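Heads up, the thing below is written out as C-alpha cells.
Yeah, one chain of the complex is gone here, protein chain that is, but the others are all in their spots.
Letters A, B, C, D, E and F name the chains as they come in the text, with residue numbers starting at 1 for each one.
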Amino acid sequence: MAGLKIKPLADRVVVEPAPAEEKTASGIIIPDTAKEKPQRGNVVAVGAGKKDEPMTVKEGDTVLYGKFSGTEISIEGKDYLIMRESDIFAIV
Amino acid sequence: MAGLKIKPLADRVVVEPAPAEEKTASGIIIPDTAKEKPQRGNVVAVGAGKKDEPMTVKEGDTVLYGKFSGTEISIEGKDYLIMRESDIFAIV
Amino acid sequence: MAGLKIKPLADRVVVEPAPAEEKTASGIIIPDTAKEKPQRGNVVAVGAGKKDEPMTVKEGDTVLYGKFSGTEISIEGKDYLIMRESDIFAIV
Amino acid sequence: MAGLKIKPLADRVVVEPAPAEEKTASGIIIPDTAKEKPQRGNVVAVGAGKKDEPMTVKEGDTVLYGKFSGTEISIEGKDYLIMRESDIFAIV
Amino acid sequence: MAGLKIKPLADRVVVEPAPAEEKTASGIIIPDTAKEKPQRGNVVAVGAGKKDEPMTVKEGDTVLYGKFSGTEISIEGKDYLIMRESDIFAIV
Amino acid sequence: MAGLKIKPLADRVVVEPAPAEEKTASGIIIPDTAKEKPQRGNVVAVGAGKKDEPMTVKEGDTVLYGKFSGTEISIEGKDYLIMRESDIFAIV
Partner (left out) sequence: MAGLKIKPLADRVVVEPAPAEEKTASGIIIPDTAKEKPQRGNVVAVGAGKKDEPMTVKEGDTVLYGKFSGTEISIEGKDYLIMRESDIFAIV
C-alpha cells in the first residue's frame, strides 16, 4: 500500500478498514448483512502532524478506532477512511 | 487559473470543485441529476495563513474536502468554494 | 466615504453593502424583489485590531462576506453592516 | 453624569441609552409605541479592564451596541445598561 | 458580619442579598408578594482568587449582580448567595 | 477517616456527605423522606492537583458543594461523593 498517492493534511490519517470478521468469537459463521462495521484498520498514509505535535502512528500500523470515526473517501475505486489521529484509540 | 483576482483572508482557500464524474466505478454512465456533489477540487487561491501557522496547500493542488465544507461564492460568473484549510482532508 | 465618523472597536469592520446586481449572469434583468441580498461590500471603517492581531483589510477594500454576517447599523440615514474581520472571506 | 457612584468590574461598561429618535429618516413623526429600542448610548462608567486588556471606550463616548446587549440596572431611579466592552460595536 | 465562618474557594464571593425595597421609584408601597428578587447585596466573604487573578471586591462592598446569579446557601440559619466574582457587575 | 484507601486523580476530592439535619431551622422535626439531600460534607481524600494548580481543600475540611455535584461511589460498603475541587463552593 506504500504507493498510495495521497498526502493527508495536519494530524489526519488514512486508514484502510479491515474486512469484517467472518466468524464470531464462538466460531459461528455469520451471514454478510449481520457483519459488524469494522473498527480495526491499517494505516496507509499519515499527515505531517500539527505544530509541535508530531504523529504517533505510522504507515503499516494496525489501529483501533471508534465506530463513527472519520469520513469515507474513495481513492482509485477503493474505500478508505480519513480521520484525525485523536480518533484513533490504540495501536494493536 | 493563475490570474484569479481574489485574496482569501487568513487561513482560507478558494477551491474550484472538480466536475462530477460521469461514470460510476463500474462504468455505468449516470444521468446528470444523480451526480454526487463533488468533494474533490483544485486550489485556485490561498490566504496568508494565521499567526504562526503557515499554509500547507498551494495554488494548483488537487484536494479532498468534506461534502458540506465551505461557502459557495461566484467570481466572474463562475462558482467556487471558499473554505478554511482545516476543512481540507488531503492533497491527492 | 473617507469622512465617516465611526471608530469600530477591536477587530470590527464597517462595510457598505454593494447594491444587488440588476442582471443575472445570463443577462436577464430581474425585478427588485427577487434581488439576492448582497454578499459583497466596501470597507468604510476598520478597528485597531485585537492584541497582537493587526488587521488585514483596510478602508476602500472590496470584500466578500457570509450572507448572515454582521449587524445592520444606520449612520447618517444610511445602512451599513458592522462585522468582525473573521466574518470576511476574501478581498476581491 | 461624571458623579455617578458605580464602579463596574473588569471589562464592564455602564451605558445610558439615548432616547429613541422621534422622527424617522424621512421626517415622519412616529408615535411613542412604535419607537425602536435604542442601540446608541452614552458611556457613564467604565471598569478597570481585564488583565493585560486595557479598555478602549471612556466616559462620555457615544457608542453603538447590539439590540440585546447588556443587563438593565437602575441607579438612583434611572435606567442604565451594564455590558461588557466586547458588546460594544463602535464609538460614533 | 465580619465574624462569618466561611472561606469561599478560588474566585467565589458570599453575598448577603439586600432586602427588597418596600417602595417603588414613584413612592407607592407594594405588597410583599410583588417584591422583585433583590439584585443588590453586601459582600460578606471573599475567596483568595484564582491563579494570577487577584479579587477586586472586598468584604463590606455593596454589589450589583444578575437576577439568576449564584447558589443559595444557608449559614447559621440565614440565607446567602455564593457566586463567582465574574457574576458581579459592579460595586455601588 | 484517615485510613481510607483511595487516591483521587488530579483535582478530585472524596467527600463524605453529612447526614441531613433532623430538625428544620424553626426546630420542627421532619420525617425521613422529606430530608433534603445534604450539600455539606467532610473531605476524606484529596488528589495531587493538576499541573501548576495545587489543591486548596485538605482532608478533614468541612465543605459546601452544589446539590448535583459529584458522582456517588461506594467504598467498603459506605457511600461517598467524588467531585472536582471546582465543584466545592467553600470551606466552613
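Quick notes
Please note the rule applied: contacts are C-beta pairs under 8 Å (C-beta built on N, C-alpha and C of every residue); 3 or more make two chains touch, one makes a residue touch a chain.
Predicted model, so just to flag it, every value in this text is computed and none were measured.
Take chain F: the residues that touch the chain left off the picture are 5-10, 12, 14, 45, 47-48, 51, 71, 73-75, 77, 82.
Residues of chain A in touch with the missing chain: 25, 39, 52-53, 56-57, 64, 66, 85-86, 88-92.
Keep this in mind: only the chains that are shown with their structure count from here on.
Under the contact definition stated at the top, no chain borders both chain A and chain F. Using the average of C-alpha coordinates as each chain's centre, F ends up farthest from chain C.
Computed centre separation for the pair chain E/chain F is 24 angstrom, with centres defined by C-alpha atoms. Multi-chain contact residues of chain E (touching two or more other chains) are absent.
The touch graph of these protein chains is an open line.
Pairs of chains meeting the touch criterion: A-B, B-C, C-D, D-E, E-F.
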